[in-house]
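The complex appears here minus one protein chain, its other protein chains still in place.
Note that the chains take the letters A, B and C in the order they are written out, and that residue 1 is the start of every chain.
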């Protein structure tokens, strides 16, 4: 059945490229587009397109996996964009982490154009994308979700259905807020332990060996214990963007998130110290400095 | 070998009683003392003592499992207390969660009395204590830890050796800080999700099914999603005490812990609203109210 | 000289109306416009205009005194707006409290249109506007400021020259942040004093009688001590808007403002409890409730 469907993938960064490749491998007819066009030619078995409109022209499903709201807006609403090229009845599957407000706007715009919109942001780093191990947070109307569902098996290990598209966008943002909060709590814990003369890695072992054995605690805990903030798995500046979107959503909902505010201030300080390129676990470098420790151990 | 050793257990609350019972079952000669003496008579196979000194008189190992610093101070330093009754060469195993400062004081006082002191606070609720599933955070000099080690197998599933006694006390306090922080982050996340019209339990499933599958997230997440803040597994007022001890330790170490400060303020508000008796997951009730939600769902 | 100049006033709310009236009294030829046109007919001696363009058509100086960024954008950039109607060489005097970003955009747009832009937000409540007692924070190029200066004497008691237009916008926003912070600190102080059984008004007298004798402490302190949060002098929802603009500016500048974040969360909670209509001193109602006191005394 998969070979009957044509899928466009717009955005071929560290996440989009392996997703496109996995779709080819699963037997879909795949058209790909990227802002810098050379990346489009690297997806073996896919048709490189010169514009989003070209990629979407004969697509049943059009996936976006782009950096931020602005990039999605340009690809969808811009000239030669998706909105004017995708056929009626086809659906847009937004896999980027975007604002709740844009998610809402996309629902309305696609509806007006006779197209479907499914919010489908993912949990997982590039390695997970390659290994088809992404978790997909799915939101949208039943028809649109049904339209989109053939691609989910080809790129992820499972889906969580979370209501409508803006709700799924929010759910994903809240997940990122949870990661940032975990970095904050580990940062405070391990800096305090280090100041008391304990080995941070040993304290982390105690935590993960007892009550805190989640993947996110193990992974980020190790980065923080080792102060291994480079290279970035997820850049600090992108983390600030997402925490900002959480706060924006909270403001609209009238739900204060002081922990998000705390994390935001840490990230801002990291940027003020020219650390935008670090992994977002690097917010712990600011925590360390507030405790009088060097940003990175042993310096 | 165990039958050659005599162990005193001081403090027979929800944690101390099952620990004493497990020691009896493991073949130790056990003397027990509790401030309200009827509880001492309920430990089958143990010798009820009328004073801490009576319990410690012929003990090789004396365990304290008491509510707070003050209770430990009274039992150790008070008249008819442990310090003056425990024989030279015996050791005190402090399983309560106490301040770093008291831990330090106990090391010095027992050393001066020719006794050993081991800090051995535990992770685990009363059910874990019954099932010998406690995790024990162990700190102290090698001789004292060796003296204490026979009892650990009888009451827990494993130990984490964390340096000296004050360091182990701090490590345990930091673990409690991590739990409180987890409650805060889940509280903010689920309140925001609820305001956006999502089912908190469903968002929790997404989180624990992806990156956050730690026991502490599952347990507290469920309590918060259900706003099931009673009965208390660990009372909110005790949580405030421990977070206060973390902040105190941070102040001494000159390590700011703003997340601990945030949690402390939440707990204070809960107390100001007469919720000292709730489980400490009940700090989420304050988060809910700040978002304009009722403290408990459906009220 | 003043009678040689024609001034347009766009926005006739509680601040704009007395400003327009004072300009008439000072001898300027005044054209006025307001979204709801009946207010334009109430400014005696002024020419009511039907559109911003109509008001600006023969103006030497065009003043905006509007609610927020969006209102200014519509009046300036909209069809029948100021940008296309103000003559070359005339200047726009923006007296609203707007974002730094919009201030920057206005400079560029007016420059491209051969017009000047002066940022001139004010400190002072409606009574101060009536009494010509406003303080005006002025920013812009020298030529534009010179163009605008004739009106300042007619509406205020003095000016502070603060650099370029975006800087003056920021300076004004920071002033509002200072007011909000003062409300926060007084709120915490007086709630704590009340819980200790002291009379808040008496504590306030002590503070203003010693080190804190500033107008803003006296005024807001009295409102908080009396919990007199209605009627609003400056609405809580507008306060949230301005604190949001401060945080936005801080994010762009990479300057964290945690106190602004704290205030923002308070205001959000007030809104979540349906208090958007209160004076922004009403954020103290949230502080009171967090201390277990009723939002308003005696209830």
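We take it that a residue touches a chain if its C-beta (ideal position, glycine included) is under 8 Å from a C-beta of that chain, and two chains touch if they have at least 3 such contacts.
Quantities reported herein were computed from a predicted structural model and do not represent experimental measurements.
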item: Neighbouring displayed chains - absent chain, whole complex; value: A, B, C
item: Which of B:254, B:277 or B:297 contacts the chain that the document leaves out; value: B:254
item: Chain not shown: contacting residue from C:32, C:49, C:165 or C:203; value: C:203
item: Option touching the unshown chain, where B:154, B:271 or B:296 are the choices; value: B:271
item: Positions on chain A contacted by the hidden chain, ascending; value: 265, 269, 272-274, 286, 290-292
item: Residues of chain B in contact with the chain not shown; value: 244, 250-251, 254-258, 261-262, 264-266, 268-269, 271-272
item: In chain C, positions touching the absent partner; value: 100, 123, 135, 137, 158, 160, 162-163, 166-167, 170-171, 174-175, 177-179, 181-182, 184-186, 188-189, 191-193, 195-198, 202-203, 205-207, 209-217, 246, 249-250, 253-260, 262, 290-292
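Rule of thumb we're sticking to: only the chains that are shown with their structure count from here on.
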item: Farthest chain relative to chain C (centres taken as mean CA coordinates); value: B
item: Central chain (distance from its CA mean to the mean of all protein CA atoms); value: A
item: Centroid distance [mean C-alpha coordinates] between chain B and chain A, Å; value: 38
item: Centre distance in Å when chain B and chain C are each reduced to the mean of their C-alpha atoms; value: 53
item: Set of chain C residues in contact with two or more other chains; value: 265, 269, 272
